[in-house]
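Here the structure is laid out as structure tokens; the discussion comes afterwards.
With one protein chain withheld, the remaining protein chains of the complex are depicted in position.
To keep things simple, chains are lettered A and B as they appear, and every chain counts its residues starting from 1.
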Amino acid sequence: MSEALLSCSGLTVRFGGLVALDRLDLQVGAGEIVGLIGPNGSGKTTFFNTITGLYRAAAGTARFGGAELIAMKPQAIYGAGVTRTFQRSRLALPLSVFDNLMVGNHRRLQHGLGFNLFRRAALRREIEHNVEKARLLLAAFSARLAGRLFDAAGALGMIDRRRVEICRALVSEPRLLLLDEPSAGMTHEETRELMDDLLAVRARLPALAVVIIEHEMNVIERVSQRCAVLNYGSKIAEGSYAEIAADPQVQAAYLGTE
Amino acid sequence: MNLVAIAAITAYAVFLLRAESQAAVLGLIVLAVAGVPVLGKTGFLHKLNESFEKHKKTTLIGVLVALSVLVALFYDQHFVMLMLASVLLYTVACLGLTVQFGYAGVVNFAGAAFLGVGGYASAVLGPHLPHLLVLAIGGLLAALVGSVLILPILRTRGHYAALITVAFGLLFRTFVEVNDALGGPQGMQVKGMNLFGWDLNTGLGEASFYANYVAVGFALAAAAFWLVRRLERSWIGLSLDAVRLDETACAVFGIDVARWKIFAFTFGNFFAGVAGAAYAMMTGFVAPNSFTFGDSLILVSIVLLGGLGNLWGVALGAAIVLVLPEKLQALQEYRFLLYAVLVIAILLVRPAGLIPRRARRYFA
Partner (left out) sequence: MNIGLFGQYVANGLMLGVIYAMVAVGFTLFFGVLDVIKFSHGDVLTVGAFAGLATYIGLTALGFTSPWAQLFVVILVATAAMAVLGALIARYLVLPLRTSPPLNTLLLTLMLGSALRECVRLFYPQGANPKPFPRLLPQDSLALGSFSLRLDNALLLLGGLAAIAGVHLLISRTRLGLAIRAVAQDGETARIMGIDFERVVLLTFALGSALAALAGVMNGLYYNEINFSIGLLLGVIGFSAAVVGGLGNIYGAILGGFLFAALQTIGAVALPAAFPQLPSAYKDVFAFAAVIAFMAWRPTGLIAERSAERV
């Protein structure tokens, strides 16, 4: 692996007396798909929240490209090219699918008051361009969904909402995508379908790095090139799926035998 | 379809305003109360709303014609003209509140206080400056006074932010009441509006001078409507919606929550200030008792009743809330109670309001 895109070292997060993340070291290279697994409460989502700037780290660094994420605001981290999905889907349900995608595309839109209020022709061109872009991106997941661009997100089924959420994270062409349990609340069938779509889109974006949190081991086995296992905030194992599956410490963490 | 609907609404308004006997008024109101849910259930209101949006030109002309008809029929009646102008000016203020409340989700339970800032501005500055400038200063002053609240509002959410604006509303009223320079509890006289030598307080021929204010009110309402409509159908409108719906998601996707909250709050207060300044010039006085907490709740009722975020709904809400108690004399005394019960019913039964806002179409 050449120069890592994301390089965390000694990352520590505390909530009061609880250590949610304990001196975590993790590297993610450009174009890599890394699975992040571990029992509930082991610190996986905390890791996402920390590198997207929602939580403050007590110690440690997270270098992304040339920037240090730990000191940055969430807005700036997004600007640097890190996007994510949420474990419990966080779409704006009353807004249309298109609007939801455009929330994700914020950094590529113009927000000046003068532009938005008085330069309607230019704004119109920008909107039409983005409608096309959104349609293409959605179509890569589902042609049917692309036809529902102006339906409210709340009218969609669970799997379509997940697709929209992933598209929202992809539309701004990030360099690092963080997926927080994309299979939560879906059937095996739906999960497999979603992963197929994801891998297909991924194949067209070879530089995109992905970190995926998953409980479904067959999903991890299928999509990830490398896995890291967390338990009580610490990394207890790292390696290929086969390696970590054979690791006695990992088995102990999952079965609860100490 | 638009023109038919506008004609029907106008005819209804004419009958309502003409109705002399309380029984006739009551009958007309019962008709509306029974009719609107039926129209809502069958999806007619929704379709009408869509159609209004689609044929903008026809709608605009229709509204202009309807207003002209009302003016032509009632030009010599002070009361009706005053009502009409009030509805238009309240629409301006409530469009501002819609940006705050309906789009960015910034609560403001001190709307009457911002009307008041505009009103007092016109009382103090009216004798000295050109009145168009006074209107603008009224708005700017309201925005400026509001900026005092920006820091606490940014640092708090939901209930806490609501408390801040409630406290501010009470503070404002107490302040003008005890401030002798601003007339104390008696308030102040305000000069009638004079635009480029046109004295609005002199009626044309037999016409009520309030008809002049209807014209000015319409110009202001149309301008406000146009601005807010453009705002909604732009990236800014989208950002405001996103701020209202999920601040965490906003942060993760780079939307500057503080910036848009400040923008919405300032923008909305500006509208309230302008409306307040014009309203004070029309009625000729300002007094602390017109800017109570109850009055702020009326503004919120208007915004909510018509359909949170729906601009046509704002105009409809203003018409209902202002005209109803004036026409039903029996209700005049009970109006605050009536609004309160009406809003409670809306919240329980139809939380999206009479004409729910639809998903954004940027160009349609």
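Here, a contact is a pair of C-beta atoms (placed from the backbone, for glycine too) under 8 Å apart; a residue touches a chain by one contact, two chains touch by 3 or more.
Note that the structure is predicted; figures quoted are calculated from it, not measured.
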Chain not shown: contacting residue from B:79, B:160, B:198 or B:363: B:160
Touch with the omitted chain, as defined above, among B:72, B:195 or B:337: B:337
Selected from B:304, B:318 or B:355 as touching the chain missing from the view: B:304
Residue among B:45, B:70 or B:149 touching the omitted chain: B:149
Among B:27, B:43 or B:294, residue touching the chain not depicted: B:294
Interface with the unshown chain - residue positions in subunit B: 105, 107, 109, 148-149, 151-152, 155-156, 158-160, 162-164, 166-168, 170-171, 174-175, 177-178, 248, 293-294, 297, 300-301, 304, 333-334, 336-337, 339-341, 343-344, 347-348, 351
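Methods note: only the chains that are shown with their structure count from here on.
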Subunit B - residues contacting subunit A, complex: 227, 230-231, 234-236, 238-239, 241-242, 245-246, 248-256, 263, 359-363
Residue ranges of subunit A touching subunit B (in the complex, touch as defined): 52-54, 73-76, 78-79, 83-84, 86, 90, 92-96, 99, 102-104, 106-107, 109-111, 113, 116-117, 120, 123-124, 127, 150-152, 168, 172
